[in-house]
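One structure below.
Of the protein chains in this complex, one is absent; all others appear in place.
Chain IDs A and B follow the sequence of writing; residue 1 opens each chain.
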Amino acid sequence: MKIKLTVNGKKYERDASESKNLLHFIREDLGLTGTKEGCGAGECGACTVIMDGKTVNSCLVLAVEADGTTIQTVEGEAKNGKLSKLQTAFKANHAVQCGFCTAGMLMSSRALLNKNPKPTVDEIKHAIEGNFCRCTGYTQIIEAVQDASGQLKKRGGLKRA
Amino acid sequence: MLQDFGYLAPKSLTELYAVLKKNSGKAIILAGGTDVIVNMHNGCVAPATLVDIKKIAELGGIKYNSKTGLSIGATVTCVEVAENKDVIKHYPLLAKAVGEIGSPQLRNRATVAGNVCTASPCADSSCALMALGASVELSSADGVRAVALKDFFLGPKKTQIKPHEVLTRITVPADMTGAAYGMNKLKRIKGHDIALVSVAIAKTEKIMRVAVGSAAPTPVVTKDLAANATLKETLSAVSAVAKPIDDVRASKDYREFMISNYVEQIYTELFNAKGCKK
Partner (left out) sequence: MLDTIPSKDLKHIGKPVERDDAIEKLTGQALYTGDLEFAGMLHAKLLRSPYARAKIISIDISKAQKLPGVHAVLTGKDLHYRVGLYLVDKHIMAKHVTRHFGEAVAAVAAETPEIAQKAVDLIKVEYEELTPFLDATKVFDKDVPLVHPDLGRYSYIKEVFTPVPGTNIANHTKLRKGDVEEGFKNADYVFEREYTNPNVQHVPMETHIAIGKWDIGDRITIYTSAQSPFTVRNLFSFSFGISHSNIRVITPYVGGGFGGKAGIGLEPLVCCLSKAAGGRHVKLQATREEEFSLLPCRSGLTYRIKTGVMKSGKILAQKMTMFWDAGAYADYAVNVTRASGFSASGPYEIENAWVDAYSVYTNKPFGTAYRGFGHVEFSWGVERQMNYIADRLSIDPFEFRKINAIKPGSKTMTGEVITDHSGNVTKCMETVAKAINYGKLTATEKARELKTGMKIGKSVVALHKAPAMPSMTGTVVILKLNEDASVTVNHALTEIGMGTYTSLRQIIAEVLRWPVERIKIPIENDTDRDPYDWQTVASKGLLLSGNAAILAAQDLLDKCYDIAAQALRAMKCDLDHDAEKVFVRHKHESFITFKQMSVGYAYPNGNAICGPVVAIGRYIAQGLTNLDKENSQGYPAIDWTFGAHGVITEVNPKTGAFNVIKVASAYDVGRVINEESVRGQAIGGMIQGLGTAMCEGYIYNKDGKLLNPSFTDNKIPTALDLPEEIECFAVETPQVDGPFGARGVGEHSMIAVCGGVGNAIEKAVGADLTHMPIRAEDVWKALQKKLKPVKAKKK
């Protein structure tokens, strides 16, 4: 079925298989492999993209359902070869370890900051609650979002005994 | 996805009825997809066709009227209900219950109607809706019929929806506007989880209802209780409908205990007039 959609500001027109989900369509048909599959069942959030301004698990959206929508994936976060403030904050706050959850985490954080430029820690936790991370323990990710929104008093936190 | 299936997206109800009739038994309605696609992933269902109802304008929209109450279209998402000003003001129990379903990503797609139609015994929205005395409108080429939600569920994943029928709207009566409420649900983690048990209470000056989830083959609700029912009467009414079991998530004993505990806790808050909070 022919679908038209805008992804990261670029218009696409493609013939999408009706039984393909948006995650696989983005990865295979559009060649944007930054968005990952972690469970295929809408639990882990690794496949999170922003669709018409809202985060969705792209493994639970059919490609054909995305006809006429505007989508942002992780590849759309940096502009003109420069990391966004959010990405820079993730890097500066050690919010990336294995990186597999990172694309989804960024999209959930991006959607939050788009709606709420100065979120509280609680609001950040709720926004990323549907994104599993097994490596970081979330804390440095939360600090990165605080940092990106100008709310982090000091980076880091290891104390010496 | 690993299964092959077709996709149809009718643009009107008439078209939808025709599609349902033609694909009788082999089509499943696709609204938010957060249950259907997961069930397909797990191999629980294998429809030949998914029928997307999101392009049907009549199925959208949240309407509120002080005389007729609340009407939620079948394609309205959880986040739309949770953030709707009228729902928050007039039916805060529903806003809260729906706002706690799943994760943000799931709430942005899942529809309340879909949550109801999935008919899981632990459906978060159903308890709140049943406590509020909600009904559903089931439509087909032959017309529309309203079914009280308390009568809608027939068993786990089974509802009154006939073949060729579709749930088009959920209605919540005006006489529950501004009802005092409380709800609580037991989960294994603070993050998104299926409710191990859940309790929702809505109380007006005239009546009180307690709905319980994950305690029977369907979500259940007590008979209408007097607004000044005692705690003992309330607990008794609850134990008449809530019969939890042992499973991998929790034991029967703990579920029974927590149901009573939640009822007692919410009842106390409501009757101490401390306001409507968990």
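A few comments on the model shown:
The rule is simple: contacts are C-beta pairs under 8 Å (C-beta built on N, C-alpha and C of every residue); 3 or more make two chains touch, one makes a residue touch a chain.
Computed from a predicted structure; not experimentally measured.
Among the residues A:Thr35, A:Thr55 or A:Thr69, only A:Thr35 touches the chain that is left out of the figure.
Counting over the whole complex, subunit B has residues 1-4, 42, 186, 188-194, 248-251, 254, 257-258, 261 touching the chain that is not drawn.
What subunit A contributes to its contact with the hidden chain is residues 19, 27, 32-41, 43-44, 46, 73-75, 77-78, 83, 87, 90-94, 96-103, 106, 124-126, 128-142, 155-161.
Simple rule for what comes next: only the chains that are shown with their structure count from here on.
The geometric centre of subunit A is 29 Å away from that of subunit B, both derived from CA atoms.
Within the complex, the subunit A residues that touch subunit B are 1, 18-21, 24, 40-43, 45, 48, 54-57, 59-62, 64-65, 108, 126-127, 129-130.
Those residues of subunit B whose C-beta lies close enough to touch subunit A in the complex are 1, 3-7, 9, 30, 33-34, 37-38, 41-42, 50, 52, 54, 79, 102-106, 108-109, 191-192.
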